[in-house]
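A protein chain is absent from this complex, but the other protein chains hold their places.
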Amino acid sequence: MELTVLVIKSLVILAVFGITLLIATYSTYAERKVAAFLQDRIGPNRAGPFGLLQPIADAGKMFFKEDFIPAQANKWLFILGPCLAMLTALMSSAVIPFGDSIRYGSFEVPVQGIDVNVGVLYVFGVVSLGVYGVMIGGWASNNKFSLLGAIRAASQNISYEVALGLSIIAILMMTGSLSLRHIVNEQNGFFQWNVFTQPLGFVIFLTCAFAECNRTPFDLPECETELVGGYHTEYSSMKLGFYLFAEYINMFTSSAIISTLYFGGFQYPFMHQVHDALVDSLGSTVGHNIATGIGTAVLFGKIFFFIFFFMWVRWTIPRFRFDQLMNLGWKTLIPLSILNVVLTGAGLLFDKFKYATWLIVIVMIIMAATNAIKAPRRKPVTVPQL
Amino acid sequence: MNQFNTFLASFKNLTTAGYLFYGLGLITLISAISVVTAKNPIHSVLALIFTFFCLTGHYMLLNAQFLAIVNIIVYAGAIMVLFLFAIMFLNLKEEDEEAKTNVTKMAAVIVGGVLMVLLLSIFNYAPVGTYNPASFDAKTGLVERLGIVLYSDYILPFELASILFLVAMVGAVMLGKREAGDPHF
Partner (left out) sequence: MQPNDVAVNIPEVIQQIPLNYYLIFSTALFVIGIIGVLTRRNAIIIFMSIELMLNAVNTLLIAFSSYRSDPTGQVFVFFIMAVAAAEVSVGLAIIVMIYRNIRTIDVGVLNKLKW
């Protein structure tokens, strides 16, 4: 009785774990394909059909490289750094609800690692631990470029965490719960998705997610034009692989969290009608499970779109300068997110109106438009005809 | 001696959570000691982070979920990153600290030990009581319950805490700001 629930639960956890790793592996391949597409190249196509075995070839290459530890490095901390990066990256996907629930006999097992009632705070805590891997690794390398990269990573992560947390608070105010499953269930109906109720919060969250993952345009900690390789300058072999892999896992997790918080998670339009039709035609067990499967597939579609978005931005937008990064974080995103919280609260107090933050968006669009109109226009240069 | 025997007797019929308390407590104390004794400041910081994780485990065992997570976010996620940051910035090495003399250390340990004995002997006479099975509420540590108390009875201290943060932020920026002529690191 209890055992079946336990088996299904552990299968779900193992599946979440395996899927995270698999998607992170194939993100490396996707990254190179997307880069190739955006730069009008072909990309990897030698290993296997369409180059699909490329990640395995890369991993094999990583494993057979020399595992080098610098003589002056602090050996144990040098090893601990990548391990911590990997550990914290893998931990956060545990609370994400990947689907509704699986029915088995009389049991209903939710498709989620653990359903804690402080899920958002858990994600937030694990994210705030992610910086340790980078900092310890960078410090233990005993190299000034690594140390600079580590310090940059730490200051960047601390600064953007504040705006990240503040943008989530607006959602928590609307939902009234810290459980991610509750937040997903609250977004039933297309226009109830938080991206429509919290457009500004979504933009802030997305920007901060880029900064937390150390992805371009915020990849200052590993900026090769200034810091050689940043915090992983001294790393080689699979330790370097761990750092790179952790970045892709972080990308997957943050895509999943963005989809969960702002894009309705496993919800899709006409979900209840589809569910009822399936239950009617296939019975309450099989139909429900198939409906859950469709929901999970929809969630993964959203996640893949955001992973693609991360790559799209990386190969389109150049890197910020460090002072620009700090100014954006402290002087733009934090005040904006506080304004967002205040307006959301005002809207909720005034007759539970959820769409109050559109006001800021409208004001910003008007300001941008007037700026664009007022801006001094350069006269078109007339090319003298010879 | 009598107390020790009852302790041994109770030790035999513990479940997993009970053993977890003793194991976690031991690990916490060991890592706390290594915070104080580690030569390298970085090792000290890492040991303190580990201590905080163990304390989070204790909070979990006591069913105080919200504070367990907040402990990780605030202490391990923010405060200790600041410590690590400061130590990396100042680039402190092991040889930078001149150790105090052995006499001072001995005196400190004796003072600490005497304080501990004193406190424990006082606590021995204090009636600490125990839980009341009839009126026990397992949901005490959850967010909903704490939020209600925080926003009704303790709303004024809560608002004052925000002023404290503002003042602290202004103070930290004031202190850390480099004036013209200050040396670079």
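Quick notes on this structure:
All chains are identified by letter, namely A and B, in their written order; residue positions are counted from 1 within each chain.
Just so we're on the same page, a residue touches a chain if its C-beta (ideal position, glycine included) is under 8 Å from a C-beta of that chain, and two chains touch if they have at least 3 such contacts.
Just so we're clear, the structure is a prediction, and the values are computed from it rather than from any experiment.
Within the whole complex, touches from the chain that is not shown fall on B. Take chain B: the residues that touch the chain left off the picture are 10, 14-18, 20-21, 25, 28-29, 32-33, 35-36, 41, 44-45, 48, 51-52, 55, 58-59, 61-64, 66-67, 70-71, 74-75, 78-79, 82-83, 86-87, 89-90, 92, 96-100, 104-105, 107-109, 111-113, 115-116, 119-120, 123, 128-138, 140-141, 145-146, 149-150, 153-154, 157-158, 161, 164-165, 167-169, 171-172, 175-176, 182-183, 185.
What we mean here is this: only the chains that are shown with their structure count from here on.
Averaged Cα coordinates give chain A a centre that lies 31 Å from the centre of chain B.
By the touch rule above, chain A contacts chain B in their complex via residues 74, 77, 116-118, 121-122, 124-125, 128-129, 131-132, 135-136, 139, 147, 150-151, 154-155, 157-158, 161, 178.
Across the complex, chain A is touched by residues 42, 46, 49, 65-66, 69-70, 72-73, 76-78, 81-82, 84-85, 88-89, 91, 142-143 of chain B.
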